[in-house]
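The complex appears here without one of its protein chains, the remainder shown in place.
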Amino acid sequence: MVNPLYLIIISLMAGFVLPLLDRVNRKLSLATFIGVLLANTVITGFWMHGFIQADLGTLSFSTAGFTAPLSINFQLGILEAFVLLAINLIGLLTGIYLLKKFNESPLAGMILFIMVVMGANGLILTRDLFNAFVFMEILSISTIAIITLKRTNESLSSGFKYMLASGIASIFFLLGVVFIYFFSGSLNLDFININFTDYRLIAVYMVAIALLIELKMFPVNGWALDVYESTDAGVATIISVINSTAIAFMFYKIMPLLPSNFLYIFGIIGALTYLMSNLMGLKQENARRLLGYSSIGQMGLLLASIIFTAGLEPVLRIMIVGGFFLNHLIAKTGLFWISGLIKKEKLKDWRVIRSNKSLMIMFGIFIFALSGFPPFAGFWAKWEFVKSLLAGQNILIIALILLGSLFEVIYMFRWFIQTVKGEYKEDELSIMPSGKVILTTLLGTLGFGLGILIMKNYYGFNFLFTLPILSLLFIYLIDFLPAKIKGIMSLGGLAYYGYYLYTLVQFENPIQILFGVIFLVGSGVNLISTLNRSEISKGFYGLLMMMIFSFGSLLIARSYLEFFLSWELMTIASFLLILRGKNAQKASLMYMIFSIAGAYLMMVGFGFAPELIGSSALITGLTYVQLPLISIILLALGFMIKSGVLGVHVWLPEAHAEAEADVSSFISAILLKAGIWGFLLVAISVVWNAPQFDVYYWMGWLGVFTALVGAFLASFQEDAKRLLAYSSMSQVGYIIAAISMLSHLGWVSAFYLSLNHMMFKSALFIAIAGVYYRTHTRNMYEMGGLIKKMPLSFISVLISIIAVSGVPPLSGFGSKWLMYSSFIERGWYLQAAVLFFASAVSFLYLYRLIHTIFLGQAKYEHKDVKEAPVWFIIPQYIFIGAIMVLSTFPNLLIKPLSAMASQYFNSNIVIDGYNVYSSYGHWNGNLIMLVTMGVFIVPLFFLILFIGKITKVKQFNIVYAAERPESPQTTHVAHNMYAHYRKALGGWGKPRIWDFWHGSAEWAHTMGDFFRRIYSGNGQTYLLHIILFFVVVFFLGV
Amino acid sequence: MIETLILGFILLLIGLYAMLSQKNIIKIILGFSIADTGVHIIIVSLGYLKGRRAPILDSAVDIANSVKEVVDPIPSALVLTAIVIGLATTALMLVFAAELHKRKASFSIDDYKELKW
Amino acid sequence: MINKLLIIIGIIGMLLILLPILVNFQSPTNLSALAEEYVRGSVNDLKSPNVVTSVVVTYRGLDTLGEVTVLFLATLGVGFLLENKKNKSTQRTVSENIRTTSSFLVSLIMVLGIYIFTHGHLSPGGGFQGGVVIASGFLLLILSDLDFKISHAILRFVESISGLVYVLIGLIGLVLTIGFLNPAILPLGKYGDLFSAGAIPLIYSLIGLKVGSELTNIIATMGSDRSSESVVKEER
Amino acid sequence: MDIFIKIIYAAISILVATLYGLILIGIVHKIYARVHRRIGPPVWQPILDIIQTHGRKVATSHGIMFFLGPVFRMAGGMGTYLFMPVIFGSVVFSNYSMAGDLLLVMYFIFFGQLGMALGAGEGGHPYSPLGIARGLSQMSTFELPFSLAVISIAIQYQTLNITTIVAAQQGGMLNWTLFTNPLAVIAAMISLLGMNMHSPFSLVLAPQEIPIGPPIEMNGSFLGILQTNRALFASAKLVLFMNLFFGGATNLPIMMLKTFSIYMFSVFIGAAFPRFRPEQSFRFFLRIPTLIGILSVIVIAYL
Partner (left out) sequence: MNSLIIIGLGVIMIAAAIFTIYQKSIVSAIISAGVISLLASVIYLILGSPDVAMTEASIGSALTTVVFLYALNRMRKEKKDDK
């Protein structure tokens, strides 16, 4: 093992020798510069390798021929090696990134850079407190000096502020260190063996506070923001990554000295920093400063994780802290680098990034990584961290962190969406230096690879769970192919996947097969409609397959983590798919925010859940554990958010409406079912162990009102897709309510409805997609009379809406019958009445849908409209066919569904031939079909026989006050069709939930704006913050 | 020695007060310098043992019994380092101040808040 | 006004926090174990009468190396920030008397400086103090002789070489596997001699040279006149 | 064989119900006329009207859906009627009630309405969708109290099977739901006013606002079928109410008596009140009748 002193020696020698070399040749000094950084990286790499190969424990290296505590010693363990490797690697890469800059500026820049890295290395390695002080000074002085690499008023003044703050911090640190020596008689961390209680506390307190200041904790971090904003991108990187990491590591080293109550407070400060800086970031419009807020937040998170993982086993601790660290390291480095390439201050000007495809992808990767999405390290870290915090009952910390994380997601994704979707002019194009772009790409790939590494090696995930990611990558590679080829390949892949799951994985539970049909067969049929894409559709199939395979993974997940992983992958894919829509900025952002909020609820919910026994699929595994109430509530809420339950439904119409036409059907018909699947899993566990009827009673009400409100909202829409979206919300409400009943019949009806909804909603969305494809509008009042142009679409819509409405004889009635029977049987009478009301209201929107599009007066501009493309027609008729078959032979479905539900409940429906008996009534689908056909045929024949001569008339030949109407626009009753009803509802018709969420968002922004006023820009105010922070935190702790 | 310790604390606080209350950047740096001096005095006071002499073991000291005769050398060693570092910091601060002044020709720290929020 | 109040609160708060230390302060009666080791070791292992020097140069040699680095960085930073243009020749003249007196004084000061850092292990003082003395000599020169121009190149050279040798001396110890910066790479010699205590005098001399050149550099850079039209390029 | 007999029985049943419904309408017209101090048309006038409209040689059609609309409507009426037993204990009049229960009947009502709405929609006349919008809205509101009443009696009799419900009401007037569960009956009867679309709830046909409403474009045989259905559907609804709330009927005369009385109830109310504006009507149903319905459920289920 190479002596770690060499890290210092090499850097110092280089530092001293560079001024001489530079006299000879600048090239030489540049080579030396890179050589030193490379040597550091290689050395640390060897250590890491050595530590991975063999468990060497921690090695101590002393100086001056004496052992510690006489002399200063360095300690090298796997942790040190890991952190050192990471920061030296970033140092090397950033050094390369800055090479051009260094070539043009004075030599001092390079030396200072080396010294920053050396200071960080020394700070991490040393065990001597005073030595740490020296290295800290090296670190901060070199950092401050290098800030002026970019020479502006701003960077100078921010450097000065930094100096003042770090000056005070170093005074505290020095005093603290000396007092520690005075009280304990040693400066070496390994030999300090007294407790710092009573008045001695101040010694360690001062050291800790100094580190917190240097770590830029809230609120003593105003100067740091200025620095991030004003300095060169590369320098900001090393401050954010190298500098902060070294200090965080130092904090880790002095942790054993700190009393536990203070540690707790520092942990809270860390979490609070995370929350506050992200809250304040909401209002930020300057990209660099935003990254500054984010950096500071991440440091807070890192600090909190260091403190609150103290009791964990080392490997897990490394997973958590190391995960956050790596994530921050890579994402923030990448983002800062990109900011250096973009050279735009305003967030919205970043759209020029679109001129460079790979940079844009990297930007996305870094943002996803920073937001804690799989497979990046932050995801795993957050998962384990929340779990461990829960084990320690630190609810407050979880709340702070998750809320902070949510804010971070909000501004990061707002930025991302703005960047990816914003219009940009060609002349804004800027040519990016390709070397730096490659470097950034390398970094992004590294981050991605690391995540995959954790996934494969630490957790040992099955191939199936990496499939979503792999498919994305694979299709990205063949993205140059035409859409049809990719589509057919996807279809083939999906078919094989389904076959593979069915035959080889072998479902443990028939319910899995049901949802497999919904997820995979449904997706497969829906996929046909995407074959209509004629262009290349870059990126589309990759994301689509990623989403579909994630559905599959959800089905077979065997642990909470597998489930959550697949869930998050699904969220990524669906978010990006929605984002593809033309005006989907707002929609996709809302989708992301709500998804993340839901995911966090789930994460906490899973954290509370007891460990699973064995490795069977979740649907079996969950039956062996008893979920605590809190877990049930959180999980159910998380899943309900994804399903768009009342109160959190606001994302749903936007996402459905703004997504591309053939994507909406996936979202509505299948994605919402993923929420249902999760909700069902929780319910299964509950049913099997201790039925929590109270909670589910209220969830039932929630579902019922979702159904009602969804139906009303759907009735008041002008936009066809929005109407269908609210209709989906309404239907999901039925399903949620039915599952919440926790009864046999309830579940049968929920299953029945889930499958039915998948079919008819797919058909409807695809039909509307066809209409949109032809008419280029989603506003129903702009259509009309299309029945003559698009008869096939009309028929499929007709049959679908009959199925939705539940009018006999189609399969919809089956679900209604099961539903009401189960509600009455379960004793949920009022709920049943509300549902009945909801389904009556649903006629309003269904009629509106079919009438305003297909009936009434045709518009002139649609006179050349043709039938929808065949690729849209095929899947519709597959679904329609399935609906017809299941309507005629309902037992095909009822029997297996009943069997599924009777795994958990005593069956109380009897199936006798075509008769289905519940304890309240009966229903014979076959006979109904026959009678209906009979009563339909009789008047039909009568009419055909006796009608006499039929005269066909032209469009406007109607009895209209003896006048010919002027135009279809005035004659087609479509706009605001149910105005009376809206009026009748009065105050109930106001969009209160929208107002609530808007208000909340507004409030958060106002709060962020309010708090960030403390950063007055005045260096002296920042000093005052520091002093007051010192005082207040001390008295809080005491 | 408690007297010097108190003195050190007073100087530290005066220095901090100056840093917080003075608008003139030179005065702020002076405040830092005073606080630094205070810290150094505190450190040296902590190493002092009553009635002992400097840790230089020349002929005037009984070498065999030296540990009973000299003051603690460690704080002195630390302060040596700290003083030099203090100088380095002060010099850098002053250069920053000078450069800032060059841009805006103002001594007041209130004039250097281009960046905020 | 609120600002003032907060400042007062802050300072009083700090006072309250620090007060317990004063109240509980007891002057120790014995050296700490570590200090005792140092005192003994300085005599026995290092043969250096000045314990502080032993601690600074040997036991905590890494600190000192770091400290030199900090100063080095400050020099760099100062130079980096104040990119000096050519000195403007000023018309002010200094009397011949002052000039000769000062050059005489300067040579005395230099000798004193060298004495201080070479005797660092024997008497109070050492590399830093000596270095400062040397720097003050140069300061005197700058003040008295306005035409005097210090060659930055030479300063850089001295600075670099002394720093490099310092590190190399440390490295020798590492290569000999007796420890980085171990002064025992040279014979320890006789207690109390000038050439004793191993490499301590050598190291201290190098430190003296380095500190001297660095400080001179700082002074020279800061003191040098800068023409007002030398506007540093702004990056925007 | 069985099936054929069943079909013949069903045909008889429908014929009787249709004629009865037509005569009921005639009677109502007569009563209105008398109230207005006119002589009025003869009671069989509706039958003559139907024959007359069917006799038209020419019919105007706006398209397939327009053509199918009346068919749907008629099928809806026939189906609704056929899925419930008309006379308790009678084989001929038990219809196809074994195909499903009360829920089926309630939902089959929508079948005809939906079909009619679609057919009328294709007519392209603005009054049609206006009328339909009103009709659907009002339907959704009066279904709420009605469904509450139905739920209430389902709880009361522990079944949704109409035959069983009727059976439970046998053995004297006091066993009728009217007396055993009066709240539910009140709620349902108010809904019936809406269902029958008599004043004050005659929003859909509203002569002064949107004359005739949805079927405005219907003519010839289309109109004839619609008129036929109107009679059949009216009697189907009455039979449903009779079965659920008034003890059903064991023979034809009792059935006629009971249904006539129920019908007269809505006719007299209609003659007495002026028409509501749409939103007034919606609000009305969502308030008092709904409250009564909820009360009836609560009383039956929890008290």
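The first chain written gets the first letter, and so on, giving A, B, C and D; residue counts start at 1 in each chain.
The rule is short, and it goes like this: contacts are C-beta pairs under 8 Å (C-beta built on N, C-alpha and C of every residue); 3 or more make two chains touch, one makes a residue touch a chain.
Remember, predicted model here, so these are calculated numbers, not experimental data.
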Chains in view touching the one left out:
B, C
Out of C:Tyr59, C:Phe128 or C:Phe180, the sole contact with the unshown chain comes from C:Phe128
Missing-partner contacts on chain B, residue numbers:
1, 3-4, 6-7, 10-11, 14-15, 17-18, 21-22, 24, 26-27, 29-31, 33-34, 37, 40-41, 44-45, 47-48, 52-56, 70-71, 75-76, 79-80, 83-84, 86-87, 90-91, 94-95, 97-98, 101-102, 105, 107
For chain C, residues touching the missing partner are 50, 52-53, 116, 124-126, 128-129, 132-133, 135-136, 139, 215, 218-219, 222-223, 225-226, 228
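Going forward, only the chains that are shown with their structure count from here on.
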Gap in Å, rounded to a whole number, between the CA centres of chain D and chain A
53
What's the distance between the Cα centroids of chain B and chain C, rounded to whole Å?
15
From the mean C-alpha coordinate of chain B to that of chain D, what's the distance rounded to whole Å?
98
Sites on chain A at which at least two other chains make contact:
130, 134, 137, 141, 144-145, 148, 179, 181, 187, 1024, 1027
At least two partner chains per residue is the criterion; list those residues in chain B.
16, 20, 74, 78, 81, 85, 88-89, 92, 96, 99
Given the complex with chain B, which residues does chain A contribute to the contact?
130, 134, 137, 141, 144-145, 148, 153-154, 156-160, 163-164, 167-168, 170-171, 174-175, 177-179, 181-182, 187, 222, 225-226, 229-230, 283-284, 289, 1012-1013, 1015-1020, 1023-1024, 1027
Considering only the defined contacts, which chain D positions touch chain A in the complex?
7, 54, 56-65, 67-68, 70-72, 74-75, 78-79, 82-83, 96, 98-104, 107-108, 110-111, 113-114, 117-118, 121-126, 129-130, 132-134, 136-137, 139-140, 143-144, 147-148, 151-152, 154-155, 158-161, 216-217, 220-222, 225, 278-280, 282-283, 286, 293-294, 297, 301
Note which residues of chain B are touching chain C in the complex, please.
1-2, 5-6, 9, 13, 16-17, 20-21, 48-50, 54-59, 63, 66-67, 70, 72-74, 76-78, 80-81, 83-85, 87-89, 91-92, 94-96, 98-99
